[in-house]
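All protein chains of the complex are present and in place, except for one that has been dropped.
Presenting chain A:
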Amino acid sequence: MRIETNQQQPGEAFLSATGIHKRFGALVVLDNVDFAMGQTDAVGIVGPNGAGKTTLLSVLAGAFPPSDGIITVNGQNVTALSAADRCRSGLVRTHQVPIPFSGMTTFENIYVAAAHGDAVGRDEAYERVIDSLTLCGMLGVANRRADTLGLLDRKRLELARALATKPKLMLLDEIGGGLTDGEASELVTTILELRRRGIGIVWIEHIVHILLQVAERLICMDAGRIIADGEPRAVMADADVVKAYLGGTPA
C-alpha cells in the first residue's frame, strides 16, 4: 500500500509516535513514548545501553508492532503496515549490526534497495545505486561479494542501501560505532550531504561529539522513557541526563 503524499502543512509532523509501549513478556522496553518530528529535521538519540533506543527505532520502522500506541507517517496511520510498506512511503532504517545480503555483491545489495524502495525503472535504479556507491565511498568494492567486506564497508553498505530507497527520512542506528576519528568525520560529511538533499535524520549514536555535528535536536532516553528532548547542548547539560549516564541516584 502506498501512502498518499499530502502537501505537508508547516509545523505538522512527518513522523509521529503517540503513547508507544513495547513489552517483551514482563519486560517493559518502551514506556509511553511520545515522539514527533518534521520531514527535514535532524534528531539525535542518546541514552545508556538498554534505554530502548533501538527498540524505538524498530517500532518506528515497522520491524515489529508496538504493544500499544499509534505511529503516523505524513498524517497516515501506519501502525499496522509492514517495514516494506513504510520504506515505500519514505521511511527507511539501517541496522546497528550490519545485515548485508552476504551472497550478493555490494552493487546487487544496493540494487535490491533501489529497485524496491520506490518502484522505478531499471535505469533510474542503476543511477541511484551508482549515486549511493559514490556518496558512501564504495565504488571500489562494487563487485565484491558482501560477505568479503570488512566492518567499515558493511556499515557503509547499510547506509548506502538505505539511501538507495530514495527515503524522505532515515533512521540510523549506531552507524558510527567502531569507526576511527577519520572514518567518523567522513561519515559526518556523508550525513551532512544527505541533510543538504533534504533527507530527515534520526540518529542513535554513542559517540556524542559526532552526533552533535549533525543533530539540531537531541533526545535522551533512559529505561524506556524520553527523559530530555530539545536543543542538544541543553540536553547534554540536563541534570537527569547526566544522572542517567553516570548512574547516580537522587540524593
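Assume a contact is a pair of C-beta atoms (placed from the backbone, for glycine too) under 8 Å apart; a residue touches a chain by one contact, two chains touch by 3 or more; residues count from 1.
The rule we apply is simple: contacts and distances are computed from a predicted model.
Trainee: What name does the UniProt record list for the absent chain among "Monovalent cation/H+ antiporter subunit A", "Sulfur oxidation c-type cytochrome SoxX", "ABC transporter permease" or "Multiple resistance and pH homeostasis protein B"?
Mentor: So the chain that does not appear here would be "ABC transporter permease", according to UniProt.
Trainee: Tell me which residue among A:Ser16, A:Asn32, A:Thr79 or A:Thr105 touches the hidden chain in the full complex.
Mentor: A:Thr105
Trainee: Looking at A:Lys22, A:Arg93 or A:Lys155, which makes contact with the chain not pictured?
Mentor: Answer from the full complex: A:Arg93 touches the omitted chain.
Trainee: Of the listed residues A:Ala83, A:Leu192 or A:Met236, which contacts the missing chain in the full complex?
Mentor: Residue touching the chain left out of view: A:Ala83.
Trainee: In the complete assembly, which of A:Asn74, A:Gln96, A:Thr165 or A:Thr190 touches the absent chain?
Mentor: From the options A:Asn74, A:Gln96, A:Thr165 or A:Thr190, the contact with the absent chain belongs to A:Thr165.
Trainee: Thinking of the whole complex, not just what is shown, which of A:Ala36, A:Ala63 or A:Ala223 touches the missing chain?
Mentor: A:Ala63
Trainee: List every residue of chain A that touches the chain not included in the displayed model.
Mentor: 61, 63, 82-84, 87-88, 92-93, 95, 99-105, 107-109, 111-113, 115-118, 122-123, 125-127, 130, 133, 139, 142-146, 148, 161-162, 165
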